[in-house]
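Below is one structure. I have some questions about it.
Removed from the display is one protein chain of the complex; every other protein chain stays in position.
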Amino acid sequence: MSSYPPSGPPPTTTLRQRLADLRGPAVPPRPLDARALAALAANPGCGRRALLDGAGVDKTALASALGSPSAFGQSQFAIVRGNAFEARVKGDGGAELLRLVHEHLGAGSEPPGPGAHVPDLTAAGPEGRAARTALALREATAAAAADGTWTLLDHPMLALEVAGSPAYLEPDAVVVHPDGRWTVVEIKSFPMIDGAADAAKVGAAARQAAVYVLALEKTAGKLASAVVGHTVLLVCPKDFSNLPAASPVDVRRERAVTLRQLERLTRVEELAAALPEGLSFDPARPAEELTEAVAAVSAAYAPECLAACELAFHCRERARAADAVTALGRSVRGELGTLTTVEEALAAAAGSGGTEDPTAASLHRAARLRAEALEAAACPC
Amino acid sequence: MSTASRQRFDPGAAAAEATAAILRDTLHGSERGVVVDSPPGAGKSTLVVRAARELAAAGRRLMVVAQTNAQVDDLVLRLADKDPELRVGRLHSSDGDAYDPALRELPSVTLSAKPKDLAELPITISTAAKWAYVKDAEPWEHAIVDEAYQMRSDALLAVAGLFDRALFVGDPGQLDPFSVVGAEQWAGLSYDPSASAVSTLLAHNPQLPQHRLPVSWRLPASAAPLVSRAFYPYTQFRSGTGPGDRRLSYGVAGDGSGPDRVLDEAAESGWGLLELPARHTPRTDPEAVRAVALVVRRALDRGAVTVDEQSEAPTALTADRIAVGTAHRDQAAAVRAALADLGVDGVTVDTANRLQGREYDLTVVLHPLSGRPDATAFHLETGRLCVLASRHRHACVVVARAGIAELLDDHPSTEPVQLGVTVKFPDGWEANHCVLAHLAEHRIPWKP
């Protein structure tokens, strides 16, 4: 697999300008966060999503302007609870958090004592904070080498170049071990009950953490003694309490996938180039115009998008209107082979398909068997 | 790897050293178990037969656990072949046709459905499923558990009380065992019943000696590096033969068609990718199925001959030395029908599951992802591709629709992650990319 960042030529100002035009002249770009970057892997075949994200379009606003508002939102109860838990985990100068990192990923090192560092990372603006974080990481790595100091970076800011624009990422914490290793810590509010947690949520956390690992690797690459751990620490409430429980999570797989997807984001340029001049996703434009603009970039809708993309309800509506079998699920599409619309599939079931296509032939047999069975049930004679 | 190290590497010596260490730990070690990882074609059966004979010679009452009746019968035949004097019990189920009738001809083999009839014999062999019904027997001093990575943890639980010590042998790269019902609630437990027997064994006994057979005698020099890199990145192995030790050639020159050119490429390099135009197709893609059948037909028509390290004289490549591998049963059925249409008989056509542990000179593989609109966990499973790409002694031809690389790149990765479960790495996505990148160098576009 090739190295990161992509070795291609740096994006030209024309691309930036082009993306700004697509966004709308007065609309500031929506910065990509780790969640959005991790979500790239949720449907990497979707050109629509790649372009809109790459151009920094606010998909929530766009979805509303299209008349199919997204249904994402967070309950304030969950937010309050999440914040309280994180504060508790990080309380007492991070002692508990460092203890957990040492317990699970200590690799035989000395436990962190009261001498552990928790540097102040405040600075002005994301760029300033990223610079401050990079400095703190350098210092912490040097301190680790000098006298085995543990360092906890609370809400550091990491910069990662994505398709030519910087994205700023804020992990919950990064710990620098005495051996110079850097570990990403993810603090989540779903519970770990008897050592197990919701696998879908852990998966999402792992993908998010993989983005942080990649961002850290860029910084670590400049330091001789720094290594970014490919195992992150997930911290969750234990059972039904608000005491922390932790578990190491191996994110090598997620890291490899995300790395490749980030590299492929360069295709945003091709996607943008293929669009007609004057096209715009500015939410201020009328809905019909936006619908047309969005339709100019092909999407790869599947029902799974509903849980991952703000634009999903719009794409679903279009997929249904186009009679696409994908609207019924990826597995349905996989089963139907070349028959991509409901109309085609039903025609094949009715027997109009040629004998060449085995799926059409199977569907025809299925229709015959289904009719026979329903008839038998209706008339128990 | 540098030329110098290649020259220094003596496969026979490396394999002999590994075998000696395994036997030492098995016969004289202090631990109750020994685990041996065996990559494709590394001489696992030879090791099992040798260990069985040495254990028997040392007077240890031995039971052998294999996973299928075919594997059990194969082991019995091999043992009888090596040592016609050694008395072996073949414990079988009470169903009439539970064993190979050829076993009846062997004087040293006792067949019975009752363990009591076999209790006095030095070696008793059966399937894990049959062993699980053996109760209240005098424990065996030693066991050999074959294909241990394909055995489920719960199956080992059912038989482990029957023996004191055991040698576990298997290939970690092949298909994992699975369950038709959900077992997520036990994910992360050391004894997850749906996990492999070896993972449970090692979770509870991490101190057990683990060995690995370092040389594949089956895979040619053209295949071992790729299979090793793609599927065994942390436990690399090498080919027992060098470049040029194995040769595949044809009596008749190619006619310039896709099948002929891909056969030439495979003869030259060990690999060939016959690429059909990109298209979403039904699972039993008629064009791809026909292309597979044509490749087989042409290999036979062109009078393919092989030369290998065992015999200098060229041997005709016959139908029984060719296998076709698919992901699904209906694909295998379609290929069989297509071969019958072309008048080809005697070629093995099966799914990856059924090809596990088997060996051929030439394999033709219908790529699991060919023509699919998307990949699923089933099609991406590392073990499936590994089995399909590692059955051959000479060459492997893969038939696929174009567009698999894009398909892999477009594959949504939203896998759930279970805490405490060791991640299998590389995963299928990564391994598929690796194999595909290599195949791309041997690509022949389809042409009738």
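Just so it is clear, A and B label the chains in written order, and each chain counts residues from 1 on its own.
Here is the rule we use: a residue touches a chain if its C-beta (ideal position, glycine included) is under 8 Å from a C-beta of that chain, and two chains touch if they have at least 3 such contacts.
Here, contacts and distances are computed from a predicted model.
Undergrad: Between "DNA ligase (ATP)", "Menaquinol:cytochrome c reductase iron-sulfur subunit", "Isoquinoline 1-oxidoreductase subunit" or "Membrane protein", choose the name on the UniProt record of the chain that's been left out.
TA: "Membrane protein"
Undergrad: For the chain that's been dropped from view, list the shown partners it touches.
TA: Visible chains that the missing one touches: A, B.
Undergrad: Touching the absent chain in the whole complex: find that residue among A:103, A:127, A:239 or A:356.
TA: A:239
Undergrad: With respect to the chain omitted from the figure, which of A:60, A:109, A:189 or A:291 is a touching residue?
TA: In the complete complex, the chain left out is touched by residue A:189.
Undergrad: Of A:25, A:73 or A:114, which one is in contact with the hidden chain?
TA: For the chain that is not drawn, the touching residue is A:73.
Undergrad: Decide which residue listed in B:15, B:72, B:201 or B:262 touches the omitted chain of the complex.
TA: Answering carefully, the residue with contact to the hidden chain is B:201.
Undergrad: In the full complex, which bits of chain B touch the chain not displayed? Write them out.
TA: Per the touch rule, chain B residues meeting the hidden chain are 32-33, 129, 132-133, 135-136, 153-154, 156-158, 160-161, 166, 179-183, 185-186, 189-194, 197, 200-201, 204-205, 329, 333.
Undergrad: Using the touch rule from the top, list residues of chain A that touch the missing partner.
TA: Residues of chain A in contact with the hidden chain: 71, 73-82, 189-191, 193-195, 237-243, 303-304, 306-307, 313, 320, 325, 327-329, 331-332, 335-336, 342, 345-346, 349, 362-363, 365-367, 369-370, 372-374, 376-377.
One rule holds for everything that comes next: only the chains that are shown with their structure count from here on.
Undergrad: Calculate how many whole Å lie between the centre of chain A and the centre of chain B, each centre taken as the average of the chain's C-alpha atoms.
TA: 37
Undergrad: Over in the complex, which chain B residues touch chain A? Could you list them?
TA: 184-185, 187-188, 279-284, 286, 334, 371-374, 376, 406, 409-420, 422-423, 425, 427, 429-430, 433
Undergrad: With touch defined as at the start, can you tell me which chain A residues reach chain B in the complex?
TA: 1, 41-45, 192, 195-197, 199-200, 202-207, 234, 247, 249-250, 252-254, 256-257, 260-261, 264, 300, 302, 304, 308, 330-331, 333-334, 337-338, 340, 356-359
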